[in-house]
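What you see is the complex with one protein chain gone and the rest in place.
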Amino acid sequence: MNLLTIRDLNLSIHGAPILRDVSLNVAPGEIVAVTGESGSGKTLTALSVTRLLPRGTDLSGTVQLGETDIVGASDAELCGVRGSDVGMVFQEPMTALNPVRTIGDQVAETVLVHSNASRAEAMEEARRILERVGLPSDRFPLSLYPHELSGGQRQRVVIAIAIILRPKLLIADEPTTALDVTIQAQILDLLRELVREFGMGLMIITHDLAVVANLADRIYVMRSGEVVEHGETDHLLANHKHPYTRILFEASRHQVHLPPRPAPSPLLEVRGVARRYKLPKTRLFAPAAEVEAVRDVSFTLERGERLGLVGESGCGKSTLTRAILGLEEVQGGEIMLGGEPVFTDHNPNLAVRRRMQVVFQDPFGSFNPRHRVDRLITEPYYLLDDPPKGAGRAEAIAESLTAVGLSPDDGRRYIHEFSGGQRQRIAIARALIIKPELILFDEAVSALDVSVRAQILELLADLCRTYALSYLFISHDLSVVRSVTDRTLVMEAGRIVESGPTAEVFDNPQHPYTKRLIASVPRIPDLQIMREVSPNA
Amino acid sequence: MRAFGSASLSLLVGGALSAVFVLVALMSFLWTPFDVETLDIANRMKPPGDAHLLGTDHFGRDILSMIMVGARTSIAVALIAVGIGMAIGVPLGLTAAAQKGGMIDEVISRGNDLVFAFPSLVIAILITAVFGASAVNAIIAIGIFNIPVFARITRGGALSLWKREFILAARVAGKSRARISVEHILPNVLNLLIVQGTIQFSLGILAEAGLSYVGLGAQPPTPSWGRMLADAQTMVSLAPHLALIPGLTIVLMVLGLNLLGDGLRDLLDPRIRTARQ
Partner (left out) sequence: MLRYALQRFLSLILSLAVSSLVIFLVIEVAPGDPASYMLGINAQPETVAALRAELGLDVPKIERYFAWVGGMLTGDFGLSYTYRTPVAEMIADRLWVSLPLAIYALALSTLIAFPAGVYAASRRGRTGDIAVIGATQLGVAVPNFWFAMMLVLVFAINLRWFSAGGFPGWDAGFFGAMKALTLPAISLALPQAAILTRVMRSSLLDILGEDFLRTARAKGLTERQALWSHALRNALIPVLTIIGLQFSFLLAGGIIIEQVFFLPGLGRLVFQSITQRDLIVVESVVMLLVFSVILVNFLVDLAYAAVDPRLRSR
């Protein structure tokens, strides 16, 4: 007997079809993953189970949850099911909780909505369940407000809200995507334990195949509103049939081959760099507290070297990036590029700045929407004393657009005409146009879908062959750093705690933090069969 | 689709109403049905009819002609006041955002708060107490009140832009904060400013009418809608059209500008536009 049965589900929003004939089922105690890239319809499939859908949505087909026919249910029936028979956990813990009500209040509310329990009883129940999800009330009183908790702790509160009534089904929509990798591991463990303990069914929506492979009993792969393939996890990993599934799996474990690098000669030297920020004052007359974002960081990037910098959010890698780019002055130490300081006399040194470029994370925020691509990618020309004009300029534009796999004609178009992956190519074209000696990639592929990410990484390897690039690749994503760097720095709380050749750091980590970090990364099991199936491996 | 329809409807109606008033005001320079300064006591307080389309006032002046010339005053005062607000407020807002958290930002923000404590009527009272009443004082009073409005909206829009990566990219390209403000920030807050400009324009029309009504605005013999209402007040029971016509004129003009502002906001806001696609 299935807990949840979805059969031939069709969904359209304002008449535009989104889901086509989706069929899916979850048994009690089973973990089912729904995966796919953005726009695959996986989230809407999940929301259909409780019918918490956007306005203008039209639903047809069967969604049977236990005894309830969800598609035909009245609003009152649905409210009875939500929270009681099915709990939901969402992606963004920072905004999923009401900022003006205490956590105890918000957890207890689920009980109060569905039973006649008194407020005191509901609060007691909330205290117990918060303790179960790892927030004991001696350290995390019920009277705390959401802003007093970290992202991971907030996600625990959201989980508590969802499971307090022991629902038969828990739906988790990208529950760990917004979290750091070590926190992600903890939350996934918690979910796994809760499923076992309560005998719940878990439907987990994620784009991350590695998470899926380690957690789920069965997997559904979706693309453009359809289920393209499904099966037992082990079976699917070993013999998936659908070409899209193969593309997804290959892209997720994609490794690029970097060309060998030239003999070492120092390009970027970072010596004992420190950067402190003043925190907002908390006491009226006491001096403002300071946070040391970067403490005594030193490293050298050799000419032609591809260096990785990994760390979790708040470790200081963004501050360090801004300091290297000369956007912010450091308070201690020095940063030199090719022997010249990035900052001289409290002013950024333009002669140095024109020798480096940067590629940012957000393919949608990196460009002024009002300029054409040719104007966008020539912005670094501002750094040159004598930038090319006329035919020379057009030639340079054509060259860098071609180098990143676009056509010279794309220069006349506006940025909104391009997809996320294409925009990231344009960002790389902008970085290449002045032939910099050093490029900083700041989470440059983190916002991309896996298949697109694989293409961009491949482009990077190609460019290394053509232009002998030197770059610093900053990312929270360890698998990507492993793929595209020669050497890796690991940063924790403002310090570099470990550095060494990439393969060595990943295979034989020395520092406890690195060990923990690497152990937390979910991996797709390395099945021999896959290699045989895949012709490229 | 329906949302799009209603947005273009308010744009259409608002744009048409506003255009009519601007045209009428411009036309009054060339032609009005009667001369607004000629008194015709024999024909005083005539109701709307054939000779005088909208009737005459207590001096026998043609109301339609006075409305036409009054539109000139209203529009000029409100428009120049918006101009003053933008010319001073926008650079202040851009500077404050570019130096966020610094001394300049602090001073500008405090200054804004301070000006906000002086409603335009209070400014007008102060100026009039010192220099006497005139249309110019009304412009200055409304204009000063507009400065912090534009400074705030510019600063708010600019601050969210400064966090975007394309601004960081421009800084990596070595551009100064001033240059980035002009080249990247200003074009991207322009939509906000256009929408706010229409709103302040309509508020300016209302404020001008209020100031003229209490005698702090345009002085006789310059016709103005607010003073027509003040003149009508004692005769409202005898000749209600004297109060009705200028009042409805103000309502229509302000309504038109507000609809235009709403329509422009929906048209120019990329968030709404993409949501519709």
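Letters A and B mark the chains as written, and numbering starts fresh at 1 in each.
Throughout what follows, a contact is a pair of C-beta atoms (placed from the backbone, for glycine too) under 8 Å apart; a residue touches a chain by one contact, two chains touch by 3 or more.
Every value quoted in this text rests on a predicted model; they were computed, and no experiment measured them.
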Given A:148, A:234 or A:409, the residue that touches the chain left out of view is A:148
From the listed residues B:18, B:95 or B:128, report the one that touches the chain absent from this view. B:128
Note that chain B touches the absent chain at residues 110, 113-114, 116-119, 121-122, 125-131, 202, 206, 209-210, 213-215, 226, 229, 232-233, 236-237, 240, 243-244, 246-247, 250-252, 254-255, 258-259
Considering the whole complex, not just the chains shown, which residues of chain A touch the missing one? 50, 52, 55, 75-76, 79-84, 87-88, 90, 92, 95-101, 106, 109-110, 113-114, 145, 147-148, 158, 161-162, 280, 282-284
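Basically, only the chains that are shown with their structure count from here on.
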Measuring from the mean C-alpha position of chain A to the mean C-alpha position of chain B, what distance in angstrom results? 47
The residues of chain A that touch chain B in their complex are 14, 325, 327, 348, 350, 353-354, 356-358, 360-362, 365-370, 379-383, 430
Partner chain A, residues of chain B touching it in the complex: 1, 164-166, 168-175, 184, 187-188, 270
